[in-house]
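Here's the structure, in structure tokens; my notes come after.
Missing here is one protein chain; the remaining ones are kept as they sit in the complex.
And now, chain A:
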Amino acid sequence: MEKNKKKDPRFKIAEKEAWIGIGLVLFNFIWWFGFAYGMGSEPVENYQFILGLPAWFFYSCVVGFVVMVILVIIVVKFFFKDVPFDEEKDGGTKTK
């Protein structure tokens, strides 16, 4: 096996995408936590309601879920790259 000191370019892409995943989780957590306990910590008598659900729950769990789905779609469509998984046979990267 040849000693290849150069980083496999596919791994750079993979690492970037893993960081994006961590970023999404952090965003997801802040959104979820912020609305749930930001709005939900008031006394229940003061709650506002949206579509019948308490506002904290509506924003944190329902809207939060929809927002995450949209973000995931955007991230995957625009930031994730297609890479071949098998070892390249000709040594070069194939252009698509």
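Annotations
Definition applied: a contact is a pair of C-beta atoms (placed from the backbone, for glycine too) under 8 Å apart; a residue touches a chain by one contact, two chains touch by 3 or more; residues count from 1.
What we mean here is this: contacts and distances are computed from a predicted model.
Per the UniProt record, the chain missing from the shown structure is "Sodium/pantothenate symporter", taken from the list "Integral membrane protein", "Sodium/pantothenate symporter", "Multisubunit potassium/proton antiporter, PhaC subunit (TC 2.A.63.1.1)" or "Branched-chain amino acid ABC transporter permease". Residues of chain A in contact with the chain left out of this view: 1, 3-5, 7-8, 10-11, 13-15, 17-18, 20-22, 24-25, 28-29, 32-33, 36-37, 40-41, 44-45, 47, 49, 51-54, 56-57, 60-62, 64-65, 68-69, 72-73, 76, 80-87.
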